[in-house]
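Single-structure report; data block below.
Removed: one protein chain of the complex. Kept in place: all other protein chains.
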Amino acid sequence: MALVLNEEQTLLNETAAQFFQEQVPISNLRKLRDDNDAFGIDRNIWKECANLGFAGVLISETYGGSSFGPIGLGLILEQSGKTLSATPFVSTVLLCGTAIQLAGNSTQRQEYLPAIAAGERICALALEERAHHNPTHIETTAIQTENGFTLNGTKTFVLDGHIADQLIVAARTSGATTDQHGITLFLVPAKSDGVSIERMQMADSRNAAKVTLTNVTVSDADVLGSVDGGSDVLDPVLDMGRIGLAAETLGLIQEVFDQTVAYLKERKQFGEVIGSFQALKHRAATMFAEIEVCRSIVLEALSALEEQRNDVPHLASLAKAKLGEVSRLVTNEGLQMHGGVGMTDEFDLGLFMKRARVAAATLGDANFHRDRYATLSNY
Amino acid sequence: MALVLNEEQTLLNETAAQFFQEQVPISNLRKLRDDNDAFGIDRNIWKECANLGFAGVLISETYGGSSFGPIGLGLILEQSGKTLSATPFVSTVLLCGTAIQLAGNSTQRQEYLPAIAAGERICALALEERAHHNPTHIETTAIQTENGFTLNGTKTFVLDGHIADQLIVAARTSGATTDQHGITLFLVPAKSDGVSIERMQMADSRNAAKVTLTNVTVSDADVLGSVDGGSDVLDPVLDMGRIGLAAETLGLIQEVFDQTVAYLKERKQFGEVIGSFQALKHRAATMFAEIEVCRSIVLEALSALEEQRNDVPHLASLAKAKLGEVSRLVTNEGLQMHGGVGMTDEFDLGLFMKRARVAAATLGDANFHRDRYATLSNY
Amino acid sequence: MSTLEAFRKETRDWLEENCPQSMRTPMGENEEPWGGKNPTWTNPDSKVWLDNMASRGWTAPTWPKEYGGGGLSKAEAKILAEELRAIKARPALMSFGIWMLGPALLEFASEEQKLKYLPQIVRGEIRWCQGYSEPGAGSDLAGLQTSAEDKGDHYLVNGQKIWTSYANYADWIFCLVRTDKSVKHNGISFLLIDMETKGVETRPIKLISGSSPFCETFLTDVTVPKENLVGELNKGWTIAKRLLQHEREMISGMGLGGSSSGSGGKPENLAKKYSGEKDGKVADAALRDTITRHKMDGHGFLLTLQRSAAETKAGQNTGAASSMFKYYGTELNKRRFEILLETMGTNGLGWEGDQFSQAELDTTRSWLRSKGNSIEGGTTEVQLNIIAKRVLGLPD
Partner (left out) sequence: MSTLEAFRKETRDWLEENCPQSMRTPMGENEEPWGGKNPTWTNPDSKVWLDNMASRGWTAPTWPKEYGGGGLSKAEAKILAEELRAIKARPALMSFGIWMLGPALLEFASEEQKLKYLPQIVRGEIRWCQGYSEPGAGSDLAGLQTSAEDKGDHYLVNGQKIWTSYANYADWIFCLVRTDKSVKHNGISFLLIDMETKGVETRPIKLISGSSPFCETFLTDVTVPKENLVGELNKGWTIAKRLLQHEREMISGMGLGGSSSGSGGKPENLAKKYSGEKDGKVADAALRDTITRHKMDGHGFLLTLQRSAAETKAGQNTGAASSMFKYYGTELNKRRFEILLETMGTNGLGWEGDQFSQAELDTTRSWLRSKGNSIEGGTTEVQLNIIAKRVLGLPD
């Protein structure tokens, strides 16, 4: 476990912290929400992120990336989680960027990776078809034609789908609806004929969309990776996304906890600071311990990515499940300890709580990942 | 719900409370344990129970019973749970008595019920074959012969098996190992040829035994109920046992809680009574609420028995699961709140904890009954 | 025929004639009959129904007739409720006046006050709101600062209330005010204030669920006639405690996941729908177990409410039970919504728009709203303190 940051990482952490706190505070998300901003993110901010090397964090320098690597990624996401920054990080960097890096041929890499690193292209992974994450349940069909394929189907909860320039669509080229084998990934420009995209307004005010594919034609050159071999690409891609979401969630948890502890020291009831009440103290101490455990898990998962270890799937499920549960605990306790003021929209706690639940449901909730962890552990 | 006791019931409750506290205090169980008493119960005490009508509580007056009925049963068991009284109540009254009452022909009833009510005969249900309750997993075979059946198999955790005069053995007469259909109940005298019984020393110092059947021959007249129809008898018999155990557990929980609250008011640390520490107060208040819920559930389950309602199975599983969980909570918390003294054998908490776990595992633990409750509720 | 049977028959006939057909259907949004000086009648039948019921005093069935109530015995009131349920009648009137203020007035107010206020409440002519909480006070309700200064023939009220339900729609407010700063509990009085008085202003509070059922209410140099004092001066805390117990009992009912809008349906059915079914069981075994744990606790809680009612009837009630119900019921309700969210996946996290069904959107909002259950009407922590002290006798 690379558990102590080196100098470069420490610097990156400080840069990221300062950037998100100063440039992308929570008021940024609030404004996007209250203005009902059609784009749902601030493009200038994303451009800034790219300039700082954040968008290219996982992309090699050959393709214009910054090569900060997974640990760097974790630091950036943790800081962004503290201010609930709305960016296309998960969709474009974690999911699509990783997929293209892993499975793309040199033409595809050359076309997409530099544009992603530069913050100029937003990509979305059109995978889910139901309310619960299920990466092998693919009903969307891709029927082979003379020069390529014809796609039909409906995708839900496509992160950044309505603002994406480019979609990566998971469709079935063979096998039954829930088979692991027989899924193929296709690069589909969002403006293709037959692609219809409607925004889904989620509780966390972040971007998601429903994508309908009606006789969308793609060429053989648009296949990402091998025909029928989509799951081999999806597995590591999704684990990258899960660990990234866990890192973001760690920042969120820490921020809510810090705010709550500060409130406990400040708020008075019955003539005493409420932080002096033992029941609240013990609950706070319990949360502290859980958060320490969360931090260790996230760091280890990032290290496993960095070292390209075999236990990445194991740790991805551990991180996603545990962070999901603890984020629920800490946001619920945070709200309860704040009392009435926590219930008001003016206060930020509700925003943290909403984001925590959406992040927990994204790419598999705690139930999904406990089951997966057990299966990976052979029991 | 018959939730308020009538005059007769109030009187019975007082009689039972006085009897167990004065005649069968915890020191009684301690003595049986420390003397390594081969019988494991005090026969005189059981005779006393019979004289008070406790042993015949479920048996009609025709057969010498007291007809106090299920509510009366619950009151007696709750009081007996408070002092951890070791009696053959579950084996003889709840399980075997009910089975004979339900399925016995008039000869069988006449033979057994008066003797049970008089406290003169101890009966044991030889059902379980594995570490977890599973009333349809029966490998013990009963092969039809000219005049009856030949039994072979091994039974575990047979309550009061080694002191029983009479066994009721569940054996398979047809079907596969886990089929509901094909189980038959046999009345087998404990001293029959081929019956070998070894005591199992359990953590709660109560009686249980391993019973091995080797070519045991029984006649057709020894069949209890119908051939292959044993499960139809077992279902209501086991629910009676489960609800009875829940009532006993309620008494245990209440006693541990009362002792713990008393200790909180008495024990001083850091110059203050520990019951003044808010964290302990809140935990105690939480337990209080859970115990109130437990009491309601037990009363309702007993009422359902009394009124012979359709929802007895539902309520039996609710009671067994919930009381099992809360008894774990309350014994664990009770020990923790007592601190070091709770860890000593001299103190009674350990005895309560051991009994709580054995009772929870008997006739299905909380996992078993939550699953059953869900299945009964069609989901 | 016994008298009660006769009453049942007569009631049934009267309802048949006087309850408009549209009032026997589920209530639509914005159809809640709050009454008041400026009522909104989305459906004109609502007004007819209210007037018919009020004419017999049946909006407050057990209140004495001389104050406009129905004058019914408990047994008769039970029959009326049963008959209303039988025809699925909507409530004729929703009113904090009936639920909260009325009982307090009946117990503590002067004859003159009763005659003045109660009939108006029964007829739904005045809409009341409750002014208890203050921004600084929170759980320490008795720490309230809003002052009522004795100015000879009137009080001059200054301060700020918060969490006043629908204050922006209310005509009058019943308030706790400080009339003696030298003591805490014994310096509080109970005052009725006309919201049209100069100096009263309200501002809705937007909640995390997006709705605004509460307001901040500002009281600046508000002149209140002395006759608006209920009960004795500085004895308002006694009234407040009674009302709070009442409020707790109302809120604790939520744990049962009743039929109110947005309650979201049965988790087990939704689990089958959203995450699949296998051999008739919820496919996700861990979720199935989570649902069962909650369902069992809910079942036990319902039985406990019933037992408590039976004990009360038999004169055996322990008293502090309302704190246990408030605590357990609200925690159950919060758990229920967390489970619904788990069950519905990303479909339970929509905010608005056609991509989600109305039931899905309601679930998201109700989930957020449920977080307030363990804060309003006395926090969970306060309830646990009360149980520890009053029931278990643990020292401060």
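In order of appearance the chains are A, B and C, and numbering begins at 1 in each one.
We adopt the following convention: a contact is a pair of C-beta atoms (placed from the backbone, for glycine too) under 8 Å apart; a residue touches a chain by one contact, two chains touch by 3 or more.
Note that this is a predicted model, so its numbers are computed, not measured.
S.K.: Can you pull out the displayed chains that the omitted chain is in contact with?
M.R.: When the full complex is considered, the omitted chain touches A, B, C.
S.K.: Among A:F20, A:F54, A:F352 or A:Y373, single out the residue that touches the unshown chain.
M.R.: Answering carefully, the residue with contact to the hidden chain is A:Y373.
S.K.: Thinking of the whole complex, not just what is shown, which of B:R43, B:R130, B:K191 or B:R309 touches the missing chain?
M.R.: Within the whole complex, the residue contacting the unshown chain is B:R130.
S.K.: Please identify which residue in C:D51, C:D289 or C:D362 touches the non-displayed chain.
M.R.: Within the whole complex, the residue contacting the unshown chain is C:D289.
S.K.: Going by the contact rule already stated, which one of B:E8, B:E61, B:E198 or B:D220 would touch the omitted chain in the full complex?
M.R.: That would be B:E198, which touches the missing chain.
S.K.: What residues on chain A make contact with the chain left out of this view?
M.R.: Spelled out for chain A, the touching residues are 1, 3-4, 261, 264-265, 273, 275-276, 278, 281-282, 284-286, 288-289, 292-297, 299-300, 318, 321-322, 367, 370-371, 373-375, 377-379.
S.K.: Quickly run down the residues of chain C that touch the omitted chain.
M.R.: 285-286, 288-289
S.K.: Contacts of chain B with the missing chain: which residues?
M.R.: Listed in rising order, the touching residues are 128, 130-133, 156-157, 198-205, 208, 210, 267, 269-271, 277, 279-280, 328, 332, 335-336, 339-340, 342-346, 349-351, 353-354, 357-358, 361-362, 365, 367, 370-371.
The rule is short, and it goes like this: only the chains that are shown with their structure count from here on.
S.K.: When the centre of a chain is set as the mean of its C-alpha atoms, what distance in Å lies between chain A and chain C?
M.R.: 41
S.K.: Where the CA atoms of chain A average out and where those of chain B average out, how many Å apart are those spots?
M.R.: 52
S.K.: How many angstrom lie between the CA centroids of chain B and chain C, rounded to a whole number?
M.R.: 44
S.K.: Can you tell me which residues of chain A touch two or more of the remaining chains?
M.R.: 277, 279
S.K.: Got the chain C residues that touch at least 2 other chains?
M.R.: Residues 381, 384.
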